[in-house]
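With one protein chain removed, the remaining protein chains of the complex are shown where they sit.
And then chain A:
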Amino acid sequence: MSVSVEHLLRLGDDALVAAQRLGEWAAAAPEMEEDIALANIALDQLGAARLLLSYAGEREGAGRDEDALAYLRDDRQYRNCLLVELPNGDFAVTMAKLLFLAAYQLPLYTALSRCGDERLAAIGDKARKESAYHLDHASLWTVRLGDGTDESHHRMQAAIDQVWPYTHELCAADPEAPVDPSSLRPAFMATVDAVLTEATLVRPADGWAPSGGRSGVHTEHLSYLLAEMQVLHRAHPGARW
């Protein structure tokens, strides 16, 4: 099965917007070691985004490269899930977002590494190794914060409660995708449940399940994120950097 431009954009935009948010932590993390770790994860996400967007541009065949796709699409044309565009909040919110994203990306990239599209399989194979590291990092912090002090426990639980509704979009069924996200749900739930249990945290009840990112209907946050990301590139049309 040959993968569509639309699906490549979904994968690439998730990684790009996640990288943009993680990059906001530079020089602001709770420890110097964490400055390094968050920049490292941002770099991994950015690396995956570049591979995926470049491939999307080639598949589209309209002469758009990774930069044209990143810098010259508006928010209504972005295809990332809502989870990754949510603001960083405090460190617990950032870790909750990273935990859910990595628990989804790890089985996703693992499955993609075996998909019939050779180029996408190679990208998946590279990215799954990085996702395993991201998941490990977010899990360790979720457990440290959940089972740390009273304050950190409350903050971590509040972060999980706040972000949880956005996880439903990750695994929404899409039978036409190279890997149907709904098939990832059991692995995602098993990972998340194990981490939350160890962290003495409670998984919130399912209910409200915001979505729309995959069709370009985003939260109010994305337009600001893109305005900042794209400002310089758009101010100099056609320039090389």
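Everything below uses one rule, namely that a residue touches a chain if its C-beta (ideal position, glycine included) is under 8 Å from a C-beta of that chain, and two chains touch if they have at least 3 such contacts; residues count from 1.
As a convention for this text, contacts and distances are computed from a predicted model.
Trainee: Could you check which of "Dissimilatory-type sulfite reductase subunit beta", "Quinol:cytochrome C oxidoreductase", "Ring-1,2-phenylacetyl-CoA epoxidase subunit PaaA" or "Na(+)/H(+) antiporter subunit A" matches the UniProt name for the chain that's left out?
Mentor: "Ring-1,2-phenylacetyl-CoA epoxidase subunit PaaA"
Trainee: Among A:29, A:115 or A:158, which one is in touch with the chain left out?
Mentor: A:29
Trainee: Write the list of chain A residues that the hidden chain touches.
Mentor: Listed in rising order, the touching residues are 16, 19-20, 23-24, 26-36, 39-40, 42-43, 46-47, 49-50, 53, 66-67, 70-71, 90-91, 143-145, 147-149, 151-152, 155, 228-229, 231-233, 236, 238-241.
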